[in-house]
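Just one protein chain is left out here, and the rest sit where they should.
We just call them A and B in the order they show up, numbering each chain from 1.
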Amino acid sequence: MILETLSTILLISGAFFSLTGAIGLFKFPDFFTRVHAASVTDSIATILIISGLILRTDFDLVAIKLLFILVFLLLTSPTASHALAKSARHGGLLTLAEIRDTQNKDNG
Amino acid sequence: MLVLTATSVAILSVMALALARALKADTVYDRILGVNMVGTKTALFIAVMGFLGGRPDFLDIAIVYALINFIGMIAVLRFFEYTATDGEPGDKEQSS
Partner (left out) sequence: MAELIDLVLLGMLAITALRIIFLKDLFAVVMLFGIYSFLSALIFVNLDAVDVAFTEAAVGAGIATVLMLGTLALTGRKEKANSHTALLPLLVVIVTGAALIYGTLDMPPFGDPENPANQHVAPRYIEESPQEVGLPNMVTSVLASYRAFDTLGETAVVFAAAIGVLSLLGLPKQSQATIESGLKSHLVLRVVAKLIIPLILVFALYVQFHGDYGPGGGFQAGVIAAAAIILYALVFGLPLATQVIQPKLLKILASMGVLIYAATGVAGLFFGGNFLDYNVLASDPVAGQHIGIIVIEFGIGVTVFAAILSIFYGFASQAERANIQ
């Protein structure tokens, strides 16, 4: 019973965080803040939802598979976001502050 | 059971939002970001669906999704570093 309540809390908060991440994809002003919104909430939502599901198993092979998914997603998802942001930086994408700076220089 | 349903609906709506981001993106990097988010959320969605339907062998597919999504991302980045010399990378895409 305690496990189920705990799992419910974990699942609901996981769903909440992933929703905030999706909203952040649209609401944030430039690419780097959007990557930040997406990747941070991705990690926390993965941790919360998968552990919520683990609490609903009988702690057998299914739980181990879920743990494997968790480890895998926690390794790959931030790496992919990091590589993407680095690639964007390398490709010459500027942050909002830098764009403002260059505009100020042009004007002043 | 209600919690699982609510979670799956939430993940599905996140997927829809990320898909919208991927369909209508300002820069190509935003598009990649959206695609990546659809991929990771799909893996979670399948895991939740497996519990909802009482079919835990769905988890194998969730693993494949997570893995393939990562490889696809790396392939896209690699391709991008190849072709970054011609054309302005990161500039606004002309979409019809």
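One rule holds in what follows: a residue touches a chain if its C-beta (ideal position, glycine included) is under 8 Å from a C-beta of that chain, and two chains touch if they have at least 3 such contacts.
Source: prediction; values computed, not measured.
Trainee: Could you list which residues of chain B touch the chain missing from the display?
Mentor: Residues of chain B in touch with the missing chain: 5, 8, 12, 15-16, 19, 22-23, 25, 28, 31-32, 35, 38-39, 42, 45-46, 49, 52-53, 55, 57-58, 60-61, 63-65, 67-72, 74-83, 87, 93-96.
Trainee: In the full complex, which bits of chain A touch the chain not displayed? Write them out.
Mentor: 72, 75-76, 79, 82-83, 86-87, 90
By our rule, only the chains that are shown with their structure count from here on.
Trainee: Per the centroid of Cα atoms for each chain, what is the distance between chain A and chain B, given in Å?
Mentor: 12
Trainee: Can you tell me which positions in chain B touch chain A when the two form their complex?
Mentor: Spelled out, the residues of chain B in touch with chain A are 3-4, 6-7, 10-11, 13-14, 17-18, 21, 26-27, 29-30, 32-34, 36-37, 40-41, 43-44, 47-48, 51, 56, 59-60, 62-63, 66-67, 69-70, 73-74, 77, 80-81, 84, 88-90.
Trainee: Quick one: in the complex, what on chain A touches chain B?
Mentor: Touching chain B: residues 7-8, 11-12, 14-16, 18-19, 21-23, 25-26, 31, 34-35, 38, 42, 45-46, 49-50, 52-53, 56-57, 62, 65-66, 68-69, 72-73, 76-77, 79-81, 83-84, 87-88, 90-93 of chain A.
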